[in-house]
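Yeah, one chain of the complex is gone here, protein chain that is, but the others are all in their spots.
Coming up: subunit A.
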Amino acid sequence: MAQTTLAKALNNGLRAAMERDPKVIVMGEDVGKLGGVYRVTDGLQKDFGEQRVLDTPLAESGIIGTAVGLAIRGFRPVCEIQFDGFVFPGFDQIVSQLAKLHYRSQGKVKVPVVVRIPFGGGIGAVEHHSESPESYFAHAAGLKVVACSNPADAYWMIQQAIASDDPVIFFEPKRRYWEKGEIDLDAEPHPLFASRVVRPGSTLTVATYGPMLKTCLAAASAAESDGHELEVIDLRTLSPLDLDPVLESVRRTGHLVVVAEAPSESSITSEVVARVQQAAFYSLEAPVLRVTGFDTPYPPSKCEEDYLPDLDRVLDAVDRSLAW
């Protein structure tokens, strides 16, 4: 089976969704002729035309706000926000209109918009290009928030997100865009709003998502030499969180480490910790530990190696948890 990069997997997924449903349109800055700054939409405008792949003016509120209008009209827009830190001009339209229209109309208006956001650091970029803003969106009722971590998931999840009648904020780990993996086109895709055990283990549970999955899998391999079997869970869906596999795992291992690049305060990782301690308090043999970015603005890129959780910080947390 052919190896595909995560960016190409998304491209293939978008293409499949566009072929399936003529109401699916792609819109954003530079998504047409250029194919997106990460080439995720490469070739789509050539094949589907300028009316289905819209090179938009440069304004994020405009992209989201017109996508909302198009969705009210019956389209299924997929918006690309070029970089995580640029989503904020569109944040008003996302939380004020996109998230609330279904509720406000008591279900009479559906706004099946997907907002794709490349997120996270590790690419040596200037500021506003490396952030992890997912918690803002998970906090907004009415939105669903997911993060893919590998090509196979990227391929299926983007199609499932487009098919969802709810607005979905779709996070893509930008530093994993060029990493390859296999996509089994014949396999039944994993449900979109469900987390997944990607490496079974019995010693300690690691829950993570997006770009940190690869780091956590590497940590699990390294821990093996110390005799520790880490169970690694890819959360995949950040809102609604699917904690059942995490709880089931924690009830076996008694130890949980939650890993993400985002700052820790009021975050996805906070939410996981709060809910796990509430549901599995008596199974825990140590406090749930977190390995995250720091509660600072994203630092200059020469500092990001220290800012981002890495193999050593994950292993350190594993050791601390097991030594409790």
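We take it that a contact is a pair of C-beta atoms (placed from the backbone, for glycine too) under 8 Å apart; a residue touches a chain by one contact, two chains touch by 3 or more; residues count from 1.
Methods note: contacts and distances are computed from a predicted model.
Undergrad: Which one, "Hydrogenase formation protein HypD", "Protein AzlC", "Sugar ABC transporter substrate-binding protein" or "Pyruvate dehydrogenase E1 component alpha subunit", is the UniProt name for the chain you do not see?
TA: UniProt lists the chain left out of the view as "Pyruvate dehydrogenase E1 component alpha subunit".
Undergrad: Could you tell which one of A:T5, A:S61, A:Q277 or A:S301 touches the chain left off the display?
TA: With A:T5, A:S61, A:Q277 or A:S301 as choices, the missing chain is touched by A:S61.
Undergrad: I'm checking contacts with the chain that's been left out. Which of A:G43, A:G124, A:P200 or A:P240 qualifies?
TA: A:P240
Undergrad: Just to verify: which one of A:T4, A:Q82, A:Q97 or A:S321 makes contact with the chain not shown?
TA: For the chain that is not drawn, the touching residue is A:Q97.
Undergrad: What is the set of subunit A residues that contact the non-displayed chain in the whole complex?
TA: 25, 51, 56-57, 59, 61-62, 64-75, 89, 92-93, 96-97, 101-110, 112, 141-142, 144, 164-166, 240-242
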